[in-house]
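Worksheet: one structure, shown below.
Apart from one protein chain that is not included, each protein chain of the complex appears where it belongs.
In this document, chain identifiers A, B, C and D correspond to the written order of the chains, with residue numbering beginning at 1 in each.
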Amino acid sequence: MALLETKDLGITFGGLRAVGDFSIKIEEQELMGLIGPNGAGKTTVFNLLTGVYLPTEGVINLDGENIVGKKPYEIVQKGISRTFQNIRLFKDLTVIDNVKMAFHHKMKYSAVEGILRLPSYWKEEKEIHEKALELLKLFNMDQAAYTTAKNLPYGQQRKLEIARALAADPKLLLLDEPAAGMNPNETKELMETIHFIRDKFKIAILLIEHDMSLVMGICEKIVVIDYGMIIATGTPEEIKKNKKVIGAYLGE
Amino acid sequence: MLTVNGINVYYGAIHAIKDVSFHVGDGEIVTLIGANGAGKTTILHTISGLLRTKTGDIKFLDNPINKVEPHEILKMGIAHVPEGRRIFSQMTVLENLQMGAYTRTNKEETNNMIEMVFEKFPRLKERVNQLAGTMSGGEQQMLAIGRALMSKPKLLLMDEPSMGLAPILVQEIFNIIQEINSAGTTILLVEQNANMALSIANRAYVLETGKVVLEGNAKELLGNENVRKAYLG
Amino acid sequence: GSNSQNSGSSDVIKIGGIAPLTGDVAVYGVAANNGAKLAIEEINANGGLLGKQIEYVAYDDKGDPTEAVNAYKKLTSNDKVEAILGAVTSKPTMTVTPLAAKDGIPMITPTATALEVTSAGPNIFRACFIDPYQGEVMAKFAVEELKAAKAAVIYNTADDYSVGVAEAFRDAAQNFGAQVVSFEGYNGDDKDFKAVLTNVKGQSPDVLFIPDYYNRVGLIAQQAKEVGITATLLGADGWDGVIGVNPEAVEGAYFCNHYSTDDTAEEVQNFLKVYKEKYNEDPVSFAALGYDAMKILAAAIEKAGSTDKEAVVKALAETNITSVTGTITFDENRNPVKGVAIIRIENGSNKLYTKMSL
Amino acid sequence: MNKRLKSYSINIGAIIVIYALLTLLMKTGIINSYYEVIVISIGINIILAASLNLATGYLGQLALGHAGFMAVGAYVSAICTSHMNLPDTLQLIVSILVGGIVAGIFGILVGVPALRLKGDYLAIITLAFGEIIRVIILNLKITGGARGLKGIPPLTGFNSVFWITIIIVAIIYTLINSRHGRAIISIREDEIAAESVGIPTTYYKNFAFSLAAVFAGIGGGLYAHYYTVLDPGYFDFMRSIEILIIVVLGGMGSLTGSIVAAIVLTIIPQLLIDFADWRMLIYSIILIIMMLFRPEGLFGKKEFSLITLLKGKQQALNTAPNSNGRSE
Partner (left out) sequence: MTFLQQLINGIHVGSIYALIALGYTMVYGIIKLINFAHGDIIMMGAYITFVSLIMLNVPAWMAIIIAILVCLISGILIERIAYKPLRNAPRISALITAIGVSLFLENLFFKIFGGNPRPFPVLINTTPISLGSLQISMVTLITIVISIFLMLALDLFVKKTKTGKAMRAVSEDQGAAQLMGINVNTTISITFAIGSTLAAIGGILYSTAYPQIDPFMGMMPGLKAFVAAVLGGIGIIPGAMLGGFIMGIAESFTKGYISSQLADAVVFGILILVLSLKPSGIFGKNVKEKV
């Protein structure tokens, strides 16, 4: 069974059918790309998968369970986490606190235990503190653990957002234009990081990106949409040659 | 046309721009490249008056502008496509374009400009009455550029216009930039996509942590080994 | 108070005041305070009390019970006053009375009319009538003098003074044989009473009783005219001052008061004159009561011959003086026994119509 | 472990020293009964401000109806006392707890519809609820209507106010520095991002909001049993504003800020009392000037910490949601 399967997923805004007949399958540990022209509906797909928008049609099965209608936080707890096209960090909190937020649903101690500072509080807090530092280390950000998030350079903010999404312990990670605003060198570094994450955490990744060097460089499979509809699916090699994709998206 | 001479800019205690000098000649495309946080956006904001210099001066057409209010600077002929687009999300596409022509009094001319923008970006014409905030990232970027063109600037500042655009559009945006330029508008371009930027620019400045570290002919820099390593991948 | 000094010397007698000097009931507090200050000036000018000058320290309570406690404690702990004059409105007064009862300090409120005010302890007195008394007197007046068969009452639900007087009037009017056709409340911070008045008009009463303070009464009377009410308007002591606000609207109305300005008694005329000279405005009943309360207190201290608490309280209980609001003695509940003046508003001024008691 | 112990002992030590000092000063009469009233008002204001800070500073929801919850707590606890007859201290504790719980129930009733709204809409709907609560109190028999309640036994004293204030502030502090507090703060920072990392935002919004109502109710209970008279007019919109001013002036999201601001703003009007009718004019000018000079409040989002102060570090100010003691 595929990790995630959508069937005829769609949403209409007013009269505009932003996404329609959207059916894909993502296998465990798969690295898939979602590309398409601006306004094609890529971010909208992410918003549907994470429960931000309620689809007007279709099903989303995660591990065989339909998650349509679930709240965003419930979907995170079920194993899909994401980053945003426009970075949404907790800007005024420290880097490490940003990461700790995402451990929330994995922790157990109750409000009363927290207030009374029972051993369970100390134990779990210590654990997640170490875990958060470890995670930051993977991204080479442990030095900046106590900097306020908004003071980070843009590229680091993107990385922090990925780290935070990972901390939620997903099975499927959705990345919305992770390389936007990065120069080619930084993009290269990011590619390595994404690969590394997939292998280390053994998770599937679905990413949206307009930087073809990144998409073609790391995705095993690519889905192309235009006007909300899938126009092509295939390996990077196939997509590169697809006439429709070239006409609508890649250009000459 | 624009001369920036030894400016220093601070965010509170943070010294973001250190003694930066450069100039942009009439009819040129000049590009600023540099890593994240190098200070490119800060420089553009300073030119258009949203930020103030501590020391140094900026001259536009031989008039000092570093003490002039931003709205006056626009009237002098500098338009700005800001980073992150900053379109008016509660207004429609059309209203956004009209705002771009705020200082203009001639209605007909405004309408002509709007037609011209629609020609360049047909997607905007399709969505003329959509609230700008609900448009996709790329659509918003087109709107931001279109809006800046509405004031018919002499100098156009562009902050990462290709960010988040589909490859086919990136190509197109760069074509449009060249078009705008050959129609007589001088352009100061900030880009992460250094390859593209250098290939259409006349000259370029490389910025590192608030300082100009390299400058020269764009084509030469494109061939420069250090630049290749650091910015072109 | 603006006139407090940090002298612990014993050549002055310190008297404390609590009154709303700021906030939305400041009008009443300032008037009462002015009256008290005027009395003190007179006493001091005539050689003071027991050969000493009176020093008056007044603090603002904003009409807020919490602030009244602060003021009380400051007066008793920091300023160590010998007696207290205040507070002005009922609720702050009742917050302070249990404390005063415990301390046994002589206390007289010029204007707090709520029934329970003086029940806190034998050292608490007041210079004004109590709410029920006024309501009953006006009911008697309406039925017996004006021969009213149908009475309507509207009152301010947010103000216990208004509620208390209104309820007493309603009950008494029924006892005297009138029919109360309408008994409706309105909100304290309203400016528009037309809705209520429109309903009252529908009942075509002979008299409309409005026990509230003059500033609101001005508005209500105006709007009563606008909706076409022709009933005779009646009011209570809170009305004193209404002719300064909206004389036309209340022309021909009656209200009860502690005194009448056309009383020819020397005390009254002198008070009117001096007050006007000093404050450049006509005194309202709050000012008169503030003045009288101070006079009562001073007389008691004089009589006691010292500022000893118990002696002063005892002297207060035996009060018998004649001042602006009449000849005052206290009953066993330490409420004043004095006549009520019924005032009629004629040609924009207050005319003594009759004197009444139950 | 050692560090933890040390920090606890320093804080507890400081509290005991303050308590002993205040008690001593009262016994010797240096703090006379006037100053004692001020100390008690400060305590009650701290409770109200700290609880509002939970809703407004930490949760980030501007609430303008806090006085409504205080009123519920005050009336309910006063009525409770009049229907029971326990030993004084126990009676007080039971009454204010009942008051607090009922206020908390009102918090949920108000929170469920109100917290679906954002920003100023939330502010205005809480204002509306606050006013409705007041109108209801004004129209009930059991609350005495416009006449209010009188003769409530004076059970509140310095000891009860002191210790309850300490307990409430400590609860809020430890809560904020736990995963639940982080969840509350995440909502302030970015609600959408909070949901996207798995935080049930609706639950935490209601949780924080009704807990704030519980504490406000307890504050109200203490108030009722100190002043012994309740006046519905007291719990109006301006009272909510007064509490909000304390929170903002102290710094939204700073408990120590709320404490300091409660002290300052309780004392200033008392100092101004000698200026009679100039008093409010001066107060308003002070308020404007303070905000113009410190728009983020006295403490911003920082906490003042004794430990760092004692260690003589330069930064005695410690970022709040950070349980592990380091700061930027």
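Brief remarks on what is shown
Operating definition for what follows: a contact is a pair of C-beta atoms (placed from the backbone, for glycine too) under 8 Å apart; a residue touches a chain by one contact, two chains touch by 3 or more.
Worth saying up front: this structure is predicted, and the values here are computed from it rather than measured.
In the full complex, the chain left out of view touches A, B, C, D. Listed residues B:A79, B:V93 or B:I173: the one in touch with the omitted chain is B:A79. Residues 43, 47, 52, 84-86, 88 of chain A touch the missing chain (whole complex, contact as defined above).
For chain B, the residues touching the chain absent from view are 48-50, 69-71, 74-75, 79-80, 82, 86-91, 95, 98-100, 102-103, 131, 133-134, 147-148, 151.
Mapped onto chain C, contacts with the missing chain fall at residues 22, 24, 26-27, 30, 157, 184-187, 189-192, 194-196, 198-199, 202, 215, 218-219, 222-223, 226-228, 241, 244-246, 281.
Criterion: only the chains that are shown with their structure count from here on.
With contact taken as defined at the outset, chain A and chain C are each touched by D. A summary of chain positions shows that the Cα centroid lying nearest the centre of all protein Cα atoms is that of chain D. Taking the mean of the C-alpha atoms as each chain's centre, chain A and chain B sit 30 Å apart. A straight line joining the Cα centres of chain C and chain D is 37 Å long. Within chain C, contacts with two or more other chains are made by no residue at all. Multi-chain contact residues, meaning those touching two or more other chains, do not occur anywhere in chain A. Taken chain by chain, the contacts run in an open path, each chain touching the next and the two ends left apart. Pairwise, the chains that make contact are A-B, A-D, C-D. Those residues of chain D that touch chain A in the complex are listed here as 4, 171, 174-175, 178-183, 185-186, 189-190, 192-201, 207, 301, 319, 321-324, 326-328. Chain A meets chain D in the complex at residues 50, 52, 71-74, 76-77, 81-82, 84, 88-94, 97, 100-105, 107, 109, 111, 114-117, 121-122, 124-125, 128-129, 146-148, 164-165, 167-168. Those residues of chain B that touch chain A in the complex are listed here as 33, 35-37, 84, 123, 134-139, 141-142, 160, 163-172, 192-195, 229-233.
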